[in-house]
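Yeah, one chain of the complex is gone here, protein chain that is, but the others are all in their spots.
Every chain is named by a letter (A and B) in the order it is written, and numbering of its residues begins at 1.
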Amino acid sequence: MSALLETVDVRMAYGPFLALDGITLAISEGELVSIVGPNGAGKTTLVNVLTGLLAPTSGVVRFKGSDIAGVGPVTLAQRGMARAFQLVHVFPCMTVAETIAVAVVSQSGKSMRFFAPVREDAAVNRRVREVAEIFGLERKLATEARLLSQGEKKLLDIASAFALAPEVILLDEPTSGVSSADKHALMRNVVDAARKAGVKAIILVEHDMDLVAEYSTRIVAIQAGRVLADRPPAEFFADPGIIAAIVGKRVGRLAKEH
Amino acid sequence: MRAGLVVAAVAVLLALPHVLGPYYMTLVLPAIAYGIALLGYNLLFGYGGLLSFGHALFVAIGAYCAAVLSTRLGIRSFEAMLLAAGAAAVAVSIPVGLLSVRYVKIFFGILTLAFGMLFHSFLFKFYNITGGDTGIHVSRPSLFGRDFADLGQIAFLVGPFYYYCVGLLVALGFAMWRIVHSPFGLHLVATRENRRKSEYLGVRVRLFRLIAFAISALYCSVGGVILAVNTGQADPELAYWTHSGDLVFMTVLGGFASFFGPIIGAFTFVLLKAQLTGMTDYWRFWLGVILLAIVILFPRGIAGLGRDLWARVRKA
Partner (left out) sequence: MIAFLDVVIGGVFHAAVLFLVAAGLQLVFGVQKIVNLACGSFYALGAYFGVSAVTWALGAGLPPALFLPVLLAAGLAIGLIGPFIEALLLTVYHRDEAFQLLLTFALVLMFEDVLRYFWGADPQQLGNLVMTYGTLSAGPLKVPTYNVLVIAASIAIAAGLGAFLRRTRFGRILRATAENREMSLALGVNVRWIYASVFTLGTVLGTVGGALVVPTAAASLDMPVSLVVEAFAVVVIGGLGSMRGALLGALIVGLMRAAAISWYSELEMLSIYLVVIVVLVLRPAGLFGKPVE
């Protein structure tokens, strides 16, 4: 299977400091790849390269076969990749419905329409409702984003990324700030929604190793700008070397589960 | 409910010539001109989040187009003036906009201020073309080809011309309402609310800001044409920064977070200014004081006050 999103020997240098030192990875259809690693390991830089925000100093990054080095968020969204952030970004004075509609409208190529009220566009409204229902926000459609709870804002952020009908979605710590009880529910929702929505691959940046273990098809561990390991969960957690480097003290519990 | 209010307001406007004497009618025309201009200005400011201190530039372009067409080129059709003014304003707005929308808020304001003053200096200095500080005379236009030669200047202005302008206000207002509620409008608001997030949702921020800029220029130039026909003169002071300041003031006074706010602001401003200039030479000082009071005490302007009042009445 050819890769949907891949990097080939990507290096990112900030002056003398090498944030990424030769990263090669490929993400194919049907995968949920988690990127893990300690803070400062280069995860954020890698994610920025993967999502076309940063052009690597050397190496190639390709999405669906075309080079996306530094293309920027707008082009990326148009090509079919969406990203949800760790720090919640909302449109404070726009309602949930309007926020999701922004994505729906841009995805359906209708953004250059000047005289047709969005309110009256049945197709857009139907899709907005669909997406809102997936994330349990259908009762808050008319609420302004700034009045939502932190958790709901998070959901809205992810929901609006989904509304782009992307082929690949990158979730940056989607469950941070969400209570432990809700984490699994959120992840399940997201994975199900992705399947239903035709999302072909998910990239997950997470610190919560339980979630990573449960939902990933593959785990990529980054350390000091390099790929430490790139394995399916079973192999990943079976390797004590990796565990010690990345997971640290949770060896006991996970060792028991796998 | 809102539709009812609008219909009532239009009805009132149409009835005004029969109720008010000519003195007050000469105030209503500029109010309508500014109302149209501000509909466009607020697209950029209220909806797009870009505060321009130079939009009098486009009002002046409209006025001078009307003047040049009628006096220098002998074209008396009001429709031609409107078309020429709109085309000229959009044409100028594209390079100015392209240069300006790259910049973050305050610098956008300063750059637009600079462009406005550049145009003012140009109008002033190149007096061979522009008539210098006296400006250019504007001859009375024909409406839909009709001359109304039998009417005196005042009768023309408060009669057929007035109704035409009310029609323009309604038509352009309706168009702006649709624009603001369209997909374009939605995306424009998104760029104001969170520029970065809107990019991630596929919104081409700079392009949309540029389009909003051009539309605002168009509306301002139409306002300028009406102003020029009303006074019979196009002069450089129309492009001076204080005139841009008037536009800002009116918008904030009326309430930039509301669709109708700026129109309310236009009418209020014209009345207010008429009162103030009657009382003192230093009326701009008092305008500044009022702007200060609005910013500090009721930033949502008159429209905001109205909404709060209405909410309180509903609760009682």
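We take it that a contact is a pair of C-beta atoms (placed from the backbone, for glycine too) under 8 Å apart; a residue touches a chain by one contact, two chains touch by 3 or more.
Just so it is clear, the model here is predicted, and its values are computed rather than measured.
Listed by label, the shown chains that the missing chain touches in the whole complex are B.
Within the complete assembly, B:111 is the residue of B:39, B:111 or B:250 that touches the hidden chain.
The chain that is not drawn here is touched, among residues B:34, B:53, B:78 or B:208, by B:53. Within the entire complex, the positions of subunit B that touch the omitted partner chain are 49, 51, 53, 99, 102-107, 109-111, 113-115, 117-118, 121-122, 124-125, 195, 241-242, 245, 248-249, 252, 282-285, 287-289, 291-292, 295-296, 299.
Everything below uses one rule, namely that only the chains that are shown with their structure count from here on.
Centre-to-centre spacing of subunit A and subunit B amounts to 45 Å, using the average Cα coordinate of each chain.
By the touch criterion stated above, subunit A contacts subunit B in their complex at residues 72-74, 76-78, 82-83, 89-94, 98-99, 101-103, 105-107, 110-119, 121, 160-161, 163-164. Chain contact summary for the complex, subunit B toward subunit A: residues 175, 178-179, 181-187, 189-190, 193-194, 196-205, 208.
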